[in-house]
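A single protein chain has been omitted; all remaining protein chains appear in their positions.
A and B label the chains in the order they appear, each numbered from 1.
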Amino acid sequence: MGTLLDIQELRTYFFLPGYAVRAVDGISFTVQEGETLGIVGESGCGKSQTSMSIMRLVPDPPGKIIQGSINFEGRDLLKISEEEMRSVRGNDISMIFQEPMTSLNPVLTIGFQIAEVLMLHRGLSLLEAQKEAASLLSMVGISDSEERLKEYPFQLSGGLRQRVMIAIAMACQPKLLIADEPTTALDVTIQAQILRLIRKLQDERNMATMFITHDLAVIANFTQRVIVMYAGVIVEDSPVLSLFRKPLHPYSQGLLGSIPVLNEAKRTDQGQRRHLYTIPGSLPDPKRFPKGCRFASRCPKAMKQCWEAEPELVEVEDGRKVRCFLYSPEVRTNPTVSSPEVLAQFGGKTWKAEVQRREKAAKQ
Amino acid sequence: MSTQDTAILREGMTEKAESIWNHNFRRFRKHTLGKTGFAILLVLYLSALFADFLSPYSMSWGDNRKPYHSPSPVSLLYQGPDGTSLRPYTYEFRIDNVALRTYAPVPEHTIRAISYESRLGVNDMRVVATDPTPARRRSTIRTGVIRHYRIAPDSPDMQKVLWALEELEASPDPDARIFIELDPAVSTAGIENARSMVLVKGNKNFLSFFSRGIPYSFLGLFETNRHFFGSDTGGYFPLGTDTGGRDLFSRLLHGSRISLSVGLVGAFITIIVGLLVGGMAGYFGGFIDNILMRFSEVLISIPSIYLLFSLRAALPTDLSSTEVYMIIILILSFLGWPSVARVIRGQVLSIKNEDFILSARTMGLSNMKIIIRHVLPSTLSYAIIQTTLLIPGYILGESALSLLGLGISEPQSSWGLMLAVGRNFRVVNDFPFVLVPGFFIFLAILAWNFFGDGIRDALDPKSKH
Partner (left out) sequence: MEIVRKVQALNWRFTFILDGVFFILLLQAGFGIMVSLFLVEAVFWLLRLTWLSPVLLRFILTRLVHMIPIIVSVLAIGFLLIQMAPGDIFTKMLLEPNIRPQDIETFRRQFALDQPWYVQFFLYIFRAFQGNFGFSIQYRVPVFTLVSLRAWNTIILSVTALVFSWGLSIPMGIIAATKQYKWQDQTISVFAFIGLAIPNFFLAFLLQFLLTRLAPGAWPIAGMRSLDHESLSAIGQFFDIAKHMVLPVFVLGTSGMASLTRIMRANMLDILNQQYIVTARAKGLSDRVVIYRHALRNAINPMITILGFQIAAIMSGAALTEVVLSWPGLGNLILTAILQQDLYLVIGSLLYSSILLVVGNLIADILLAIVDPRVRIS
């Protein structure tokens, strides 16, 4: 399996009056042919903007891709002309979105919306494209596909609409499918169906998929590799099983610690009450990132140098990369710790107060 | 929750809670367009209020020797016998070519006699002696003064005048003026009228602030004959005159009183009617709602101008100006309330099921009280928005009626009425300045549109700010 997509040092900034928002601030990763990659992070961490940057659909005022290269099948997507990019969109790389309600044009039939891509990229006539559209609809599991072609999006349920979106995305046999939170807006029962459908299509066509989500269950069940993003940068890049067994970055540890687990004992071995762990604090202000590591103010393992410099993304174990001073060679041999309290186990009010104190200090 | 959300929340918690009016006012202040509109409206309405002070003349006084006099060209620097000075002036014109109605300055040897009355209702005197012979000039002035003041040729006042006349003729200053105080006259009712006049040599009218002119009552408080600016000796028409020699600028200002107030008063009535009708329709629902809404549906089914005309036609044409004014306001409000009522009704329908209404009802308040005290105040902002949108239409409606002779008529003044002459395109072609009132209608409507935009953005909770 070769490398399909190779992104290096991608930076996408949003320029607003008086300041710039660094939505994607230097990320690099690869996607192999047929691989399923998951990108996870909280809202506002830049994962959606990454996918929009790949498709070059970043709204130009105010956003701009100011740096980086996106190599796809030997071409740098950031350097080709808009016309060439249009032949890539919907054709080699497809995208499906979060809100099936609003992602389809309400005044055009779903048959036409599917046929549109076929007419555009395959040069089919309307009739031919509609026939193809019917078979696509059956492929995504919609029965009576001939009649359904004439229907309008508002006549379909959310799950069906998302299937139509998938049909549109699959129509031209893309090599990469970017799925931006495809199931967040759907019922739980429908979610599984949609995800299984995507996986089935993936297997049939050896298509690579990028799942962008904040739902760890999706990550756990459907991806092979995971990228964890925080505040516009990648903090961990790891195969999925290793991530769940042993998360390296403190943020990943926090994320995974916040998954509620049924049947877990109400009290820990020490007899303390087990709280549902949520990472206190919030993303730093994207207008003004702090000097050091962006996660420092919320990190229970922060050390002195975490406030002074940003760590690099380094390969740690086999195939795992992490951006954290805890794993840099110098630290491992010569750790400098800020204070003993920092390393204690946190949970509940004390840590929260600490985070608030840190954030207030950062504001001055 | 994103950073922005927490930041906003934190900010919100530290600020003191502010009243809803303060909040809306702050939103309005940010809206430049709304502020511009408000500023223009302020200027327009204030000048309407002080119309008689701000205008050089009165609404109906006209010099019928000066029909369609073009706007007076003003020269700022005066080359007098003492050198150049900053004394703005304009020339005194008279008709040069009767057919073409063109004007030329009077000759430099002209003598004019102009009277100042201190009381309303006393006619003024303007005598112009343009004859090249001094003797004939003196005789013209003498006759004019005697006729106007009805004084004997040998009275002391007359002596004063003749003496001043000689001084004037002899003076080396080509633009000399002499002010004369005459004995005050006492009317049959025992009211004194202090009389004075000026004898002017030359063909120039000097402009000044607080010039003397036609007497008027300042805001109904006291009588005076001082105007904000103008010429002591008349002949200055900032925007020209109409067919009867009436100063357009003065008529414009006086007309603004009617044209602008119609909108406001009509809006006031419309808000009240719309709130009541909409409130009742929404609150009571059922039969009342149906009747009221069907009725407004019928009204909306008639194009507004046709309904306007028909309503006007149904009423007698020979009414006093005050009555016509009231009728126009009533008709306009009658056209406007359906849209307000409809909006209010929608709001009431969504509010009436809220808890605070239920608690009012359990307290035993009567329905009308509930409507007026509890339901309607919540809908007030929508009423204001909707009504502000109607005001430009009202101004337009009044102008249209007056333009066509169905509204305000002579000798009153209204912007629409002043534009009636525009239908005669020969006049417009020769004297385009008569169309200025149209520009002011445009300005007023524009200002209300801007202001309405600002109000809407400030008061509408759904607007994205």
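Operating definition for what follows: contacts are C-beta pairs under 8 Å (C-beta built on N, C-alpha and C of every residue); 3 or more make two chains touch, one makes a residue touch a chain.
The shown structure was predicted, so the numbers you read here are calculated from the model rather than taken from an experiment.
Looking at the complete complex, one finds that the omitted chain is in touch with A, B. The chain not shown here is touched by just one of A:F97, A:F211 or A:Y327, and that residue is A:F97. Considering the whole complex, the residue from A:R11, A:K64 or A:R86 that touches the absent chain is A:R86.
The missing chain, though absent from the display, is touched by one residue of A:L5, A:V40, A:L77 or A:V117; that residue is A:V117. Touching the chain that is not shown, out of B:S118, B:S304, B:S321 or B:S409: B:S304 (per the contact rule at the top).
Contact residues of chain B toward the unshown chain are 291, 294-295, 297-298, 300-307, 309-317, 392, 396, 399-400, 403-406, 419, 422-423, 425, 428-429, 432, 435, 438-439, 441-443, 445-446, 449-450.
As for the chain not pictured, it touches chain A at residues 55, 57, 86-91, 94-95, 97, 99, 102-108, 116-117, 120-121, 152, 154-155, 165, 168.
In the analysis below, only the chains that are shown with their structure count from here on.
Work out the mean CA point of chain A and of chain B, and you get 65 Å between them.
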